[in-house]
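Handing you this structure, nothing more for now.
The block that comes next holds subunit A.
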Amino acid sequence: MMNRNIVYFAVFFAMLVFVGMFQSWTVAFSIFNLCLISAIMALGVNIQWGYAGLFSVGTTGFVALGGVAAVVTSMPPVQEAWTTGGARLLTALVFAGATIVISVLLWKRMTKGRIRGFVVAATLIIGFFIFRYLFDPAVAEIESVNPAAEGYLGGLGLHIIFSWIVGGLFAAGAAWMIGKVALGLRSDYLAIATLGISEIIIAVIKNEDWLTRGVKNVNGIPRPVAYEVDLQQTADFVRAADWLGIDTVLASSLYVKFSYGILFLIVLGLIIWLSELSLNSPWGRMMRAIRDNEEAAAAMGKDVTKRHLQVFVIGSAVCGIAGAMLTSLDGLLTPASYQPLRFTFLIWVMVIVGGSGNNWGAVLGGFIIWFLWIEVEPLGLWIMEWVTSGLEDGSDLKDHLRDSAAHMRLVTMGAILLLVLRFNPKGLIPEK
Partner candidate 1 sequence: MSFLIGKNMTGGYGGANIINNCTISVDLGQIAVIVGPNGAGKSTAMKAIFGMLDLRGGSVSIDGRDITGLSPQDRVATGMAFVPQTQNIFVSLTVEENLEMGAFLRMDDIRSTLDQVYELFPILADKRKQRAGELSGGQRQQVAVGRALMTKPKVLMLDEPTAGVSPIVMDELFSRIIEISKQGISILMVEQNARQALAIADVGFVLVQGENRYTDSGKALLQNPDVRQSFLGG
Partner candidate 2 sequence: MDLLNALVVLANFVIIPGIAYGSTLALGALGITLIYGILRFSNFAHGDTMAFGGMFAVLGTWWLQSKGISIAPLPTALLVIPFAIVLMILFLLFCDRTIYRYYRKVKASPIIFVMASLGITFIMNGLVRFIIGPGERRFADGTRFLISARDFKAMTGLNEGLAIRLSQVITFVAAIIIVAALFWFLNKTRTGKSMRAFSDNEDLALLSGINPEKVVTIVWVLVAILATVSGTLYGLDKTYKPFTYFMLLLPMFAAAIVGGLGNPVGAIAGGFVIAFSEIFVTYAFKKFFGYILPEDMLPSGIIQIISTDYKFAVSFTILVLVLLFRPTGIFKGQSI
């Protein structure tokens, strides 16, 4: 059993080496870094699905929150924005939070009936309008500060690695709120609710320019590793590259990617270690007992919903951490890149293919499916070139077929998901 798993991983690394040799090493390293991040996201989803049988379709939103954390933690603050609108904005947000908390408290404390509904609705509506009164002008001021390059509040200016933790916290918070509402209902409802919250999070990121510049994107997010240009100008580095016989530019690029890789491996290793610990702990066994027979567990007095909430929050937090890592790697926050197909659904394919319920399976799935996702395009293009070589250049059909190689990725992924779901539902590395 162990041997077969090692073989799977070995095959994957062999394919990676293949890409390095026949395409380029930079590509291979890039793919591997994203494989690592994908593996972490798959782990997060697997925690929700494998431990508790929760079907969440909101991964994209939690990953996006991680990206927001990266900006909000590590970008330098925009002083002028803070002085003009910052205080008022914060007041508005605190006020909004207070309104919600008061409404919830009123709902819980007051006796059931028409009056309670009326009072709570009134609180919310009045609170909403006061919030807008505070909020709108503050936003206008902030966004008018140097809109070309800034137009937002900026961040706390801390080291980027802190943002990875903050990303987890943001995601955990959002997950807690949505979990409170949607857990304890039928599984499809959780799916729909998480889809909704994910779309809302992304809409907020796209539209609230004061937070992360919206669709204008945030560039120049600080890095945890060296910059290529700096390396190329460091004498020691240049000498080492010469000694190895590698071109300096290529060497700097590889070195940077390699550094990221090490960092990501550490995080992945940590998360796997913690996941395996928890899986085999009494808590983990209880979780799986609940998953396998919810009614019996509830009859034995286990608070099923509370356990589900714990798992949901933890899994989402892991996705948030991965999201922050991803944004650190990219160095920029691009809200438009957060598409459900690219994240949520792709990660589900990873979990199903790799083996749901098994952490190593999720990691393997993350590696393999990301690899395929990237490599299917050049492969498809190559096939299309071959297929269309008989057609004359410049013909509509030929252009169309070649452009469409990207879309075939979606079809391929869908087909893989369906095939695995049907013929190998336990995945490559099944649950023990």
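Criterion: a contact is a pair of C-beta atoms (placed from the backbone, for glycine too) under 8 Å apart; a residue touches a chain by one contact, two chains touch by 3 or more; residues count from 1.
Regarding candidate selection, all candidates are chains of the complex that A comes from, given by their letters.
Fair warning: this is a prediction, and the values are worked out from it, not measured in the lab.
Asker: Quick one: in this complex, who touches subunit A among 1 or 2?
Answerer: Answer for subunit A among the listed options: 2.
Asker: Tell me, which parts of subunit A touch candidate 2 in their complex?
Answerer: Touch residues, subunit A against candidate 2: 53, 55, 57, 136, 181-182, 185-189, 191-193, 195-197, 199-200, 203-204, 206-207, 340-341, 345, 348, 352, 400, 403-404, 407-415, 417-418, 421-422, 425.
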